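The complex appears here without one of its protein chains, the remainder shown in place.
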Amino acid sequence: MNFKEDFRLKSIELNEKRVIRDAIHDYIHVDHLIIWRLINSKEMQRLRRIKQLGGTYQVFQSAEHSRFVHSLGVYQVVRRMLETECLTNALSDYDKLCVMCAGLLHDIGHGPFSHSFEGVFEENHEDMTVRMILEESEVHDILVSLYTQLPQDVASIIQHTHPNRILIQMVSSQLDADRMDYLLRDSYMSGTTYGHFDMSRILRTMRIRDGKIVYKESGVQAIENYILARYHMYWQVYYHPTARSYEHLLQSIFQRVKDLYYDGYVFQTHLHYLIPMLEHRFQVSDFVDLDEAVILYYFKEFTREKDFILSDLSSRFLNRHLFKYQQLKSQKDLMAIKAIAQAKGYHPDYYIVSDNQKQIPYLHYGESGELSEIEILDSEGCLSPLPMKSEIVSAILNSKRFKSDQKVFFPKEIKDELSIF
Amino acid sequence: MNFKEDFRLKSIELNEKRVIRDAIHDYIHVDHLIIWRLINSKEMQRLRRIKQLGGTYQVFQSAEHSRFVHSLGVYQVVRRMLETECLTNALSDYDKLCVMCAGLLHDIGHGPFSHSFEGVFEENHEDMTVRMILEESEVHDILVSLYTQLPQDVASIIQHTHPNRILIQMVSSQLDADRMDYLLRDSYMSGTTYGHFDMSRILRTMRIRDGKIVYKESGVQAIENYILARYHMYWQVYYHPTARSYEHLLQSIFQRVKDLYYDGYVFQTHLHYLIPMLEHRFQVSDFVDLDEAVILYYFKEFTREKDFILSDLSSRFLNRHLFKYQQLKSQKDLMAIKAIAQAKGYHPDYYIVSDNQKQIPYLHYGESGELSEIEILDSEGCLSPLPMKSEIVSAILNSKRFKSDQKVFFPKEIKDELSIF
Amino acid sequence: MNFKEDFRLKSIELNEKRVIRDAIHDYIHVDHLIIWRLINSKEMQRLRRIKQLGGTYQVFQSAEHSRFVHSLGVYQVVRRMLETECLTNALSDYDKLCVMCAGLLHDIGHGPFSHSFEGVFEENHEDMTVRMILEESEVHDILVSLYTQLPQDVASIIQHTHPNRILIQMVSSQLDADRMDYLLRDSYMSGTTYGHFDMSRILRTMRIRDGKIVYKESGVQAIENYILARYHMYWQVYYHPTARSYEHLLQSIFQRVKDLYYDGYVFQTHLHYLIPMLEHRFQVSDFVDLDEAVILYYFKEFTREKDFILSDLSSRFLNRHLFKYQQLKSQKDLMAIKAIAQAKGYHPDYYIVSDNQKQIPYLHYGESGELSEIEILDSEGCLSPLPMKSEIVSAILNSKRFKSDQKVFFPKEIKDELSIF
Partner (left out) sequence: MNFKEDFRLKSIELNEKRVIRDAIHDYIHVDHLIIWRLINSKEMQRLRRIKQLGGTYQVFQSAEHSRFVHSLGVYQVVRRMLETECLTNALSDYDKLCVMCAGLLHDIGHGPFSHSFEGVFEENHEDMTVRMILEESEVHDILVSLYTQLPQDVASIIQHTHPNRILIQMVSSQLDADRMDYLLRDSYMSGTTYGHFDMSRILRTMRIRDGKIVYKESGVQAIENYILARYHMYWQVYYHPTARSYEHLLQSIFQRVKDLYYDGYVFQTHLHYLIPMLEHRFQVSDFVDLDEAVILYYFKEFTREKDFILSDLSSRFLNRHLFKYQQLKSQKDLMAIKAIAQAKGYHPDYYIVSDNQKQIPYLHYGESGELSEIEILDSEGCLSPLPMKSEIVSAILNSKRFKSDQKVFFPKEIKDELSIF
């Protein structure tokens, strides 16, 4: 007997199907007990305490939603994809189950304030997600209780190693359930209009060819719209300098903690939830204990630490005294700015930060693999890469210039001194 | 005493200001008696009987709105522009009045089913609007009753001859009240998501420099969004082949009426509302008598005419037996198709039509004048044309390829014969 | 062999299913050829030329939609109802087909400007719909071509005589597809917020008990919301005095035409589309020829008639010089007002109209039959009428007072004289 082939979703259906009200998808439907159990697992519930947008809600104040609701949304988009005629027929029930689980769980490995956290603690959220699925966790136990190989099959979708490329494309590719949910959700929650696009039409034009998801030519303009929605959301929302300022401040705090710890500084704060990360020897359960409540608690405690840099940065963070910023013209200027900061008593390693945001609208992930290409199916059955069929996308790709934005961030107190740059 | 300088809007304010509920702008505010009287004029009320979207509502069924509500909308956008700090200060009360009137009245010269009608009867709606304002009409009388020069000043905005370029830009330029309203309205009414853009932000970034409206650099992405909204609305909605099919059928009917009339055919239908147009000797009042109700009535009558072509085309129109269409590859093919139609008994002058839709997203109007350029004001006070500041717009302009779409339209009955092309 | 029992919807499915973009339901899905053919029939296409809201768009300017798009919407709501688990199981494929057709066709018997028209010409739109389905028409031919009894079965749903009460409830009851679509659509198009309610939730709580549609108790508040949406739409939108003024003016015109015709007046206007109605001897095809374009054409012609009352009323109508109105306190006042009008030269039969709008929110249709009651299924499986389960609905029913509004309508010219009442 072959579990994967014989498996029928019908067999694990809930007697009374559940629905969750959602501002983006109206209702999120839960038809299977295993999905309900995963939603209620410790690892998923933890995502309620991690904000989706990191620092962005410092600018777009109403965008306070968590990674938890986004994860529900990704699951729901996967579920809608599975309802399309082409995917209904192309996938086995077992594959459908795997991809629903992968959509739901794809973000469980995110740390609190994830980007800054990852940067300093050298943790990678995709690896962490995979560990949480494969190692000891409630999520793992729930998956295993249905079928021993299920954790591995779900994880391989997230790792891009699953043999069925369709499943990988659904969860992470240029046009996947993850991005579709976050563009719609972040746009709705922030009250901007940039992220709207016509998801229904995109789903309606999905087809399967050569074991991959492709799109009918009649969907090209909806896809162009999606790509531009993404481009504008990045520049208007995600890369907003105030949001970056907030991320840099976070990163400086984490960095200071790390440096102090390695220098043997004695913390008044009981750091026990952070120590496994600092020591680089942590179990899944240590990681699950970390959420934004813990980190915010620590920041409050840090305001009482005797190390001035740590207490000052933490207090700036909690009371929203973010770094100011201005355009940075050269590395020479950066050196000069650091010198001024030093002279004014601000340690440049923590108080002067620069970044250079650059985004290529179409190839955001920077993947080189074949799945990164959106392929278009024309009326004669031929496949072409999207830029061949879209003047807009092609024009963008062939442009010599790409939008980039180099900025330096610094304490408000030295703003006047830096006005000469 | 100088009327224009001394004029105060306050002096003609309504005691009880009026509001009109509107699906797009929530409320349209009418503060001045003259605006209320213009809205209730015969020429404006006639626009209730002319659809905004010509044939488009044959595809986007719920987009049945009239030029009347669009005109109210344009007036409201002008009014919102006047509320911005920069325009409040830059314009005299008299200029403000002129531009509100121009926004409201800019479309009164449209005929029924305007594009097809204009094509056949060689009437131009902008000229007609100007005539209606300057010659004998209720609208003219209302304007004159306030000030003798008012009709001329309003008309000169529509004619692009007014000395104050700001007023012209507000009503017709690359980024004007007309386009802003129609993109939002057509998108809302058709239920598509393509036409959304962030009007509030665009208005907030308006500034006056060198006697022109320019936009702060922080508005560039909202403007990019607007330009792409326009691009997508054109291709998804306005240039939809079924909408074009409907326009071509209309045009064939008008053409047949004209040809029969000049050939001395004796119509059973009492054509008296059309005769002034056919004779090219019409008064403003003759034109005002024409609306879509009259034309639809004639079409119903035409189904009883003994001329087979006229009765057949009219019946196809009323019962939505539109022409079918396919890609057209060459002029040689077109000749061959016409020959087949002829052989099958369909007069090719009326039953075979081809068109080639081509749109350049940025320079849609095809103006070459300076006002056609959207100018961007950077933080150092310099002005640059939009493409210098927008990678997206620049990429599109530098692209060699533009989207174009050449199609041939024909009666359903000969579809099979044409499948070889 | 039994057609009804053996019939499978699958057998008439379109190879390529069609979708129609819609502002309310996003997409309207057409899966079966017969539905597509009905949509494209002459009788359905005629509804494009009849506005849904009669005079209401004189107040809510952007609500210009037609009965055609509403009919598509009703069909779509029926289709969604059929997708609920309870109805999927409860109905045969043949019944499903019948009710989809009935939803789509339920309004084809409406005349132009229906309420005023019906009032004067003593035509009833439900009877007319039934005649159009049963007698000679394109719609009839399309239905018969599938199965000879189909017209009768569809008509009996509209006539409330079909043996399966569920089908009747779906199309016309206190909570039916017709009302659900029109509340949502009229609200969206008019830009008011009053008509919103949670249709998804109502559909999700539908159950079948004793051969009827009932609703789970968890749906009570969504239903309360729907009933109050209806109540508010009636008072804010449908019964708006300006809309009533417009209807009264229409009715006076129709009445004047009728009176003149019976008096032997010789019309300059060629009345041939109206004569069958005036003579009370019309075929279905005569009725199908009548639409708002014809009537508006006649009104324009009437402005040239020598009968002053007819030409004056028609001109008021076309140029929106609607009747003014005020509260009417007694029948005695009405007599006095009529006398004043007469003295001023306004024939009171046509120029003075009064009405008394009264609406009972719950029992709007005024049906006494059992289907008029919304029944609620509690967790113990018992059924109760809605007012037993809804404090709001119960409170309203037990209230002694109901909102009513008695008004008199008159020409603007005698407004001052009537200010004493």
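Order of writing sets the labels: A, B and C. Residues in every chain begin at 1.
The definition used in the following text is that a contact is a pair of C-beta atoms (placed from the backbone, for glycine too) under 8 Å apart; a residue touches a chain by one contact, two chains touch by 3 or more.
All of these numbers come straight from a predicted model, not from anything done at the bench.
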item	value
For the chain not depicted, the shown chains it touches	A, B, C
Touch criterion as defined above, residue of A:L38, A:V69 or A:I309 at the omitted chain	A:V69
Identified contact with the non-displayed chain, of C:N40, C:T84 or C:N225	C:N225
Hidden partner interface residues of chain A, rising order	20-24, 26, 40-42, 45, 48-49, 59-66, 68-69, 72, 188-192, 270, 289, 291-294, 296-297, 300, 318-321
Interface residues of chain B (partner: the chain not displayed)	19, 26-27, 200, 204
Residues of chain C (touch criterion as defined above) contacting the omitted chain	192-194, 196-198, 221, 224-225, 228, 231-232, 235-236, 361, 391-392, 394-396, 398-399, 401-403
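What we mean here is this: only the chains that are shown with their structure count from here on.
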item	value
Middle chain, criterion being Cα centroid separation	B
Between chain A and chain B, centroid-to-centroid distance (C-alpha), Å	44
Computed distance of Cα centres, chain C from chain B, in Å	32
Distance between the centres, which are taken as Cα means, of chain C and chain A, whole angstrom	50
Overlap residues in chain C, where contacts from two or more other chains coincide	26
